[in-house]
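A single structure is presented below for examination.
Take a look at chain A:
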Amino acid sequence: MTLSLRGVRVAHGGHEVLHGIDLTVARDELLVVLGPSGAGKSTLLRAVAGLTPVSDGRVSIADRDVTGLRPGRRNVAMVFQSYALFPHLSAAENIAFGLIVRDVPKAEAAERARRAATTVGCGHLLDRRPGQLSGGERQRVALARALVREPDVFLLDEPLSNLDAELRVEMRAELKALHARVGGAMLHVTHDQVEALVLGDRIAVLRDGRVEQIGTPDEIWSTPATTFVARFVGSPPMNLLPADGPLPGLGPAGTLIGIRPGAVGLGSEGGTAAHVERVEVVGEDAHVYLRLGEHTAIARVPSARRPAAGAETSVTVSAADVHVFDAATGKRA
Partner candidate 1 sequence: ETTDTPATVRLLVFGAPEELQAYRTLVDAYAKAANGARVELVEASDRADLITRLSTSIAGGSPPDVFLMNYRFYGQFAAKNAVEPLDDRLAKSTVVKLADLYPQVTEAFQWQGRQLCLPQNVSSLAVYYNRTMFAKHGIAEPKAGWTWNDLITTATALTRNASGAIVRGTEAEGGSAKVAVYGLGVEPTLIRVAPLVWSAGGQIVDDEREPTRFTFDAAPARDALRDFVALRLAYGVVPTDEEVEAEDDETRFSNGRLAMLLSSRRVTTTFRTIKDFEWDVAPMPMYGKQQAGILHSDAYCMTSGSKAKDAAWRFMEYAIGPEGQRIIAATGRTVPSNMAVSRSPAFLDPAQPPRNAQVFLDAVPTIRRVPTISTWPEIEDVAEGILENALYRGDRLDDVIRQLDEQTRPIFARGVAP
Partner candidate 2 sequence: MRLRTIGAVAVIAVFLPPLLMLVAGSLREPGLPPPPGPQLVPDPLSTEGYTRAVDLGGLLRAGLNSTIVAVIAVPASVLVASLAGFAMTQVPRWLTNAVVVASLAALAAPATALLVPRFALFRTLGLTDTLAPLIAPALLATSPLYPLVFYLAFRAIPADLYDACRLEDLSPLRTWWRVAMPLVRPVTAAVAALTFVLTWSNFLDPLVYVYDRDLFTLPLALRSLSTLDPTNFPVFLAGAVLTTIPPLVVFALAQRHALRHFHLHQYRET
């Protein structure tokens, strides 16, 4: 059940939102779509589902051109960013909806709905209406509704955004397990890079309606194709400095050097002098905001070894940790 998009363009009333997307999701692959708010992630999913007409290009599922096919014929399941739960149906009925309308026997549908609900941890809420659920609970119901079927393509639009960390980790594992069991192409939109890195077989980074880079999490992480990808993936984002800036000798002139905060060493001898402007403690880690002359940089250090705000320190970077980008195009050099 490969899913492939060829030159897909989508416009919202004259204003083009997707500018020719090429994308292939292999059978049984989980592709995470990552991108800033407003990049066109939801629009991409809706185009695949057939809910938004494409103005140009082709969508095919399992080698079948579905561009002109109505949504119901594409055999996809979707979690809407807005959940789109039916307010008049209980959680159980919402989840079983797709089965019931496909004439799955009532008892079987109820049983499968119950199982799906239990998987996403809302088995105890089956009798409630959406109006009586908390935000995260609604999202789980929406997720269960998509998971209960076995479609060719799963389209999940930020399905975990309203869940807490623990549940999210659990859900990720469940999603991965489910995908392994059921197969089918899975397109998972998220803005959470951890989720993207952990979950994705590959990641597509979207920016302003264009695919900026596609690759495995490792590729995306270790060889970001552009400064945009480099900064977008990773939190705090990668530091970008001119090669002839405060940390010279790490890249050819006219390029930008990128250093992830974790690769910024602090306090060792012989480094570049830096001023600590602010320190944020995030559990075991601390984010240290540094001033290097006229430039700023962030370092991530274990919070036990963090400098105090206002202190002077020194910065060392090993050349192996440096990414080099063309200053003009932002492309990886």
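Simple rule for what comes next: a residue touches a chain if its C-beta (ideal position, glycine included) is under 8 Å from a C-beta of that chain, and two chains touch if they have at least 3 such contacts; residues count from 1.
Selection rule: all candidates are chains of the complex that A comes from, given by their letters.
What you see is a predicted model, and the numbers here were worked out from it, not measured in a lab.
Touching chain A in this complex, out of the candidates 1 or 2, is candidate 2.
Chain A contributes residues 46, 49-51, 70-73, 76-78, 80-89, 97-98, 101-102, 129-131, 135, 138 to its touches with candidate 2 in the complex.
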